[in-house]
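Comments concern the structure below.
For subunit A:
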Amino acid sequence: MLRVARLLAAKDLRIEARSRIVTNQVLPFAAIVMVMFAFALNSDAVVSRVAPGLVWLATLFSLLVLVQRAFAIESADGATDALRAAGVDPAGIFLGKAMALAVQLAVLEIVLLLSAVVLYRAQLRLSGVVLLVTTLVAATCGLALVGTLYGGLAAGVRGRETLLPLLLLPVVAPVLIGATRATEAALGTGGAAVADGWPWVGLLAVFVALFGVGGTLAFGPLIEE
Partner candidate 1 sequence: MDHVVHLSNAVAVLGQFPVLAGANLTVDRGEIVLLQGPNGAGKTSLLRLCAGLLPLARGEATVLGCDLRTNRESVRSRVGMLGHANGLYADLTVAENVRFWGATVRASRSEVTAALTRMGLAQRLGDVVVSRLSAGQKRRTALACLIARRAELWLLDEPHAGLDAAGRDELDATLREATSAGATIVVASHELERAGALATRVVEVVGGQIRELSSGPESSRPESTGPESTGPESGEAN
Partner candidate 2 sequence: MEDIGFILAVYIATFGSVTALALFILRRGRRLAAQLPDEDKPWI
């Protein structure tokens, strides 16, 4: 299972390194979303207060795009069928695609965080670095896992573009809440203390554990005909 997962993750990342879809299209998309938030909120003070939330909201929007892309790779030339026909363990496919997605998401989140520092004047602080990194890792894993799970379900069906957000966004609400609060604590937004952030990381960890196990079990039946 892990061998298959590593194989698929390496394959997905190599494809991304070649095609540069994420770098050339998804990152600019996320950046423009960040700028648009500032237009909509129209206040420096408000924007810098809600900066962590906006970072994660932009991440969620980009997640939808990334998941669509991750499964478009497979369905473009019937590779989904070929993977099933090769008897590849679905749990391995699930973990592998989630790993590749996590790497792409992590890059995206770092860029978004930096753009929040630049655009929204969010302040990074040294005491919150450990919390910030832990939050990033946990939230990224959670988003990648559920994204892959529901992306796989929606991949083979009609109306996948609309079904995916309907299924995915309600599920990732805990990640949005948890990651935003933890990031606020790490950055000290609105006077939050670093210690306030850790319970939220705990929530993210529970999320990752539940959907890691649940997704590994559920992915096979979901992609099967």
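Picked so that all candidates are chains of the complex that A comes from, given by their letters.
As a working rule, a contact is a pair of C-beta atoms (placed from the backbone, for glycine too) under 8 Å apart; a residue touches a chain by one contact, two chains touch by 3 or more; residues count from 1.
Predicted model, so just to flag it, every value in this text is computed and none were measured.
Touch between subunit A and the candidates 1 or 2 in this complex is found for 1 only. Against candidate 1, in their complex, subunit A makes its touches with residues 4, 7, 11, 14-15, 18-19, 73, 76-79, 81-88, 225.
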